[in-house]
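One chain of protein is taken out of this complex; the other chains stay put.
Now for chain A:
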Amino acid sequence: MAKVLVVTSGKGGVGKTTSTAALGAALAQSGQSVVVVDFDVGLRNLDLVMGAERRVVFDLINVVQGVAKLPQALIRDKRLENLWLLPASQTRDKDALTDEGVGRVIAELKSRFDWILCDSPAGIERGATLAMRYADEAVIVTNPEVSSVRDSDRIIGMLDSKTVRAERGERVEKHVLITRYDPARAARGEMLNIDDILEILATPLLGIIPESQDVLKASNVGTPVTLNNAESAPARAYIDASRRLMGEEVAMVVPAERKGFMNRLLGRRAA
């Protein structure tokens, strides 16, 4: 049974695209057939993070408008044969997406893939509502900062009212993914802690991705972080999150502050 999952957030720049690519790759690595769809029309970034920017010929809008057929627009990943990308267009108007058109494309994708991951644009505009419209599940990406958490709260409210499932009286299953979590800063009280975020959002936690240089490195070479260095802390957190999406019980790892020997020594001396 195909699942449509939207990766969304209220605030921009929290790591939706990185998370879509990482989760998509992790799901594909475990044998599922996955397509990641870039709904951020007008800005288009998922192809860069997936390292497929030079292979884009047709895009989502072409398919929605019927100019191209779906197989013409789908790009297969070079590293994983069951991972596909449906890119967005930078040149088109962001209003070119239509409700029926998106519904048709999603229905067609559902017959081909196990997972359809929709990378939503930020905010509450039409693009974001269209990306979440046909979702069965949602991953709400949030940073440990108040503005991001409050906007996520608003997005959760929209998932409960503006999706096809909500209109039919069903539920969209929701998960919170906390990214850019810095344990040292959280310990110093410079960031919201996990409990506060979950208390505000009242939504189950999918995973905590630690702040790491590995994420930036991976996206700059155009590889999902889970493929670039599967042993890094963020990659392991994303792989755990993808296993939770598939229904496995995986213990939650809260990133802890790693103190080197020298650090500890210096810390003691300072105290």
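The rule is simple: contacts are C-beta pairs under 8 Å (C-beta built on N, C-alpha and C of every residue); 3 or more make two chains touch, one makes a residue touch a chain; residues count from 1.
Operating definition for what follows: contacts and distances are computed from a predicted model.
Chemist: Match the chain absent from this complex view to the correct UniProt protein name in "Hydrogenase formation protein HypD", "3-phenylpropionate/cinnamic acid dioxygenase small subunit", "Cytochrome B561" or "Probable septum site-determining protein MinC".
Modeler: From the listed options "Hydrogenase formation protein HypD", "3-phenylpropionate/cinnamic acid dioxygenase small subunit", "Cytochrome B561" or "Probable septum site-determining protein MinC", the omitted chain resolves to "Probable septum site-determining protein MinC".
Chemist: Can you tell me which of A:Arg55, A:Lys78, A:Arg154 or A:Arg188 touches the chain that was removed from the display?
Modeler: Checking each option in A:Arg55, A:Lys78, A:Arg154 or A:Arg188, the one touching the absent chain turns out to be A:Arg154.
Chemist: Touching the absent chain: which residues on chain A qualify?
Modeler: 124, 150-151, 153-154, 156-158, 160, 199-200, 202
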